[in-house]
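The complex appears here minus one protein chain, its other protein chains still in place.
For subunit A:
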């Protein structure tokens, strides 16, 4: 049973994540990004899939350290020199730029984590099946084929091993060649069978009329409200950032990080935007906890 933020209409969810991705790229300011990260992490934790963050951590640390360390070493732009490392000036600006870049990337990666959890493949398909029916059908079928093919591949491997064709023994060349023999058997078998299912699709009337889809999602009042709010906020953020608000000026010379009036407006908008899912999710949690 899905509830809370997950239960919103796919259009609303997709809009939220699209906008969030945009914010992560547009709002190049450590304070904005940090706020976004904190609120997104709290959403992930409330939704109880914090484990995905832990799983991503090693890869993330690798990239993160690379960015933060490499940027000051390569880029010597900026005015305030912190210290010299092997005769290379390390500037405050380049360190700060690296950190901000890292925050931006963090927000984007967290967005994709949360997206994968909330917008499942079937919701994605619901959104695009009517817009691009043929491509959506191909993706859906390919998705279904993947587990089937893996099962078949293990059967083929089992049978071919009796003939001495195996990827586990012999030289590297032999193993790669054998691997490709297995894939070729898979190809012939699967294509033959795929064409049969296509004929069966055709026999049942595929392509005779426009393709219809069973619609499980209904746009209710809350969805419409939230969609409206999100759209307005995104619009404000985009226009504002086009006017240069909410952007830390780092190069060529760092300028004050203190918010101006315009930055505050943008910050409040962004804060509300990020709070919406947390509130939706938190309300559900509270009413569940205190309803007994």
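Keep in mind that, in the parts below, a residue touches a chain if its C-beta (ideal position, glycine included) is under 8 Å from a C-beta of that chain, and two chains touch if they have at least 3 such contacts; residues count from 1.
Methods note: contacts and distances are computed from a predicted model.
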| item | value |
| --- | --- |
| Hidden subunit of the complex - UniProt protein name among "histidine kinase", "ECF transporter S component", "Cation/acetate symporter ActP" or "Putative spermidine/putrescine transport system permease protein" | "ECF transporter S component" |
| Of A:38, A:183, A:257 or A:286, the one touching the omitted chain in the full complex | A:183 |
| Hidden-chain contact residue, picked from the options A:3, A:116 or A:155 | A:116 |
| Hidden partner interface residues of subunit A, rising order | 22, 25-26, 28, 63, 66-67, 70-71, 74-75, 77, 94, 97-98, 101, 105, 108-109, 112, 115-116, 121, 131-135, 137-143, 145-146, 149-150, 153, 167, 176-177, 179-180, 183-184, 186-188, 190-191, 194-195, 197-199, 201-202, 206-207, 238-239, 241-242, 244, 247, 251 |
